[in-house]
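See below for the structure under consideration.
Left out: one protein chain. Kept in place: all the others.
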Amino acid sequence: MRDRPLLLSVALGSVSALLLVVVLAPVLVVIAGSFLNTAFLGISSERWVAGGESELVTFKWFGYVLNLYRPQLTFGVQLALWNVALCLLIGVPGGCALVRRAFPGCGILEDLLLLPLSIPGITVSIGLLQAYSMIRGKWGLLLAGQLLYTLPFMVRSVTSTLRAHDHAALERAAHSLGAGFWRTWWLVTLPNLRHALVVGSLLVFAVSFGEFNVSFLLNTPLYQGFPTALYATYTTNSFQVSSAATTLFLLVIVPVLLVIQALGGRESTKIEQGA
Amino acid sequence: MREGLMLFPLLFVVVVLLLVPLGTLGWSSLREPGAAGGWTWENYARFFASASARRALGNSLGISLGVAVVSTLLCLAPAWLLAGRDFRGKRWVRAILTLPMAFSGIIIGFLTVIMLGRIGVVPRAFEALTGLDWLQGAAYGFGGILVAYLYFEIPRATLTLEAALRKFDPRWTMAAATLGASPWQRARLVTLPLVLPALLSTFAVTFGASLGSFGVVLVISRRVSLTPLQIFDEVFAFSNFEAAAAMSVVLVVLGFAMNFFLRGLASRLLAHRA
Partner (left out) sequence: MTGSLSIENLSKHYGATAALQRVSHAFAPGRVTAILGPSGSGKSTALGIIAGLLAPDVGRVFLDGADLTRVPPEKRGFGVVFQNYALFPHLTVVENVEFGLRVRGVGKAERRRRAGEMLDLARIPHLAERRVHQVSGGEQQRVAVARALAIRPRVLLMDEPLSALDARLRDDLRAELARLLRELALTTVYVTHDQAEAMSLGHALIVMNRGRIEQAGTAEEIYRAPASPFVAGFIGAANVFPDAEKLSDGAVRLPFATFPANGTSPPGPCWAMLRPEAFEVAREDEPADFAARVESAFFLGAHMRVQLRAGDRPLTAEFPAGAVLPSSGSLRLRVRPGALYIRANPEP
């Protein structure tokens, strides 16, 4: 029961509007740049590859980029899906057990699990490279590094849902109705977690697909994620090719983020993520 | 027992993929280069003796501190609106502001070059409008790097602040008003002390994320050196794992120290609350 002071509302609104423009404008410019002929518009860079100046709209750069980076794109998606699968396999039962505090030290384990989010990705990847130099060059190490950064999102998603609903009471109720441990898990716990699992999986996918800090060191020439391909493009290619490649990245990642927002995954996205 | 079975994979990941590598990092940072070497502080000593390493560390810390301050303060505005009010398009505002969440540093670096670079949209528009070329190449200076870092801190700062501000009850300031507090007294005696823990933890989150980031600088300007980039060079240019390990340890310890300090401060303030 209060009227808002007008001046404050205007101030908050303008700063927010400014931030919205700051976030949105570059994205729109890149998308526009990916199919509009920039030379035609009078923007050009010295690395501009000549050709096609006569038409305003062209989609040929998408074809070029897709052709050039198809291996990285498919590997990036595969890697992200591997992350999702492993997070579901490891994080979901693990998260349930953590909530139950079955063992002393569960709290420490949970803190350790979230630790990677607050230490620089490059240090983790150096550690992995040194500890497991014998499997350097395989993509297992890349997956391992990413897993450290994706797993916390799934586990948080699971534990926050279970803690929010006093899940222990539900399980006791199920036990009192005669359901055993595994049946309870299957019939009560998992259905309650459905939403958390969907949001968690999407988060894991997005984080993995866009991850660069850890991957940069663990990439190999044969196994590279898409951001590494983007980096190569930025350093060697024209503005239009770079724009098309970036737009391609956005096409994968933006729908995933929008679905997360639509599903109300706010609570679980609030964990800090290393960029 | 069954819980043990459920927990084991998690434990395995934490031990094998996190603790062992971090332990290795600490161990090798104290070893002399080469297989036959013994124990030494030399890697740390050399790190702190090197002017370029100190400069890189200064850049990393300076950028992270600056961006943490700026992003925490700026994102207070949208977070306050998102946490406290209902308005049309609220979901879209949140969706747009969290868009950079999954953008890695290199993409943001590219976006910055497009917008603020030599032929960037903003400098050109500015020049066309005013005839001045002040903004030309803004991306490559410290200002451009700050803006780029701000870009990827916006989602983190907004979401962290929003979650914390949800717990702020507007009735607190109303009660203060009815008790005779002027707007300034309300801000100083009620709003600020109650929001401070949220600001501190957001500061910690954004600082930590910036400290380890290097993608932006990788794309924008290799003239500005950062500790993560030097780590990278030690490994790939000089194959000096021990030096890289020492640098990594320094970075992790600094990040931890700041995090520990700020969270400690925030939880001391929060201890006053339910």
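Should a chain be cited, it is by its letter among A and B, assigned in written order, with residues numbered from 1 in that chain.
Everything below uses one rule, namely that a contact is a pair of C-beta atoms (placed from the backbone, for glycine too) under 8 Å apart; a residue touches a chain by one contact, two chains touch by 3 or more.
These numbers come from a predicted model, not from an experiment.
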{"item": "Given B:F12, B:W92 or B:W172, the one touching the chain that is not displayed", "value": "B:W172"}
{"item": "Hidden-chain contact residue, picked from the options B:L17, B:V190, B:V205 or B:V249", "value": "B:V190"}
{"item": "Residue ranges of chain B at the interface with the undisplayed chain", "value": "169, 171-172, 174-182, 185, 189-190, 193-194, 269, 272-274"}
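Operating definition for what follows: only the chains that are shown with their structure count from here on.
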{"item": "Touch list for chain B against partner chain A, complex", "value": "2-7, 9-11, 13-14, 17-25, 28, 74-75, 77-78, 80-81, 85, 91, 93-112, 114-115, 119, 121, 124, 147, 150-152, 154-156, 159-160, 162-163, 170, 174, 183, 205, 208-209, 211-215, 218-219, 228, 231-232, 235, 241, 244-245, 248-249, 251-252, 255-256, 259"}
{"item": "Chain A - residues contacting chain B, complex", "value": "1-2, 4-5, 11-13, 15-16, 19-20, 22-27, 29-30, 33, 43-45, 89-91, 93-94, 96-98, 100, 102-103, 106, 109, 112-113, 115-116, 118-124, 126-132, 144-145, 147-148, 151, 155, 181, 206-207, 209-213, 216-217, 227, 230-231, 234-235, 239, 242-243, 246, 249, 253-254, 256-258, 261-262, 266-267, 269-270, 272-275"}
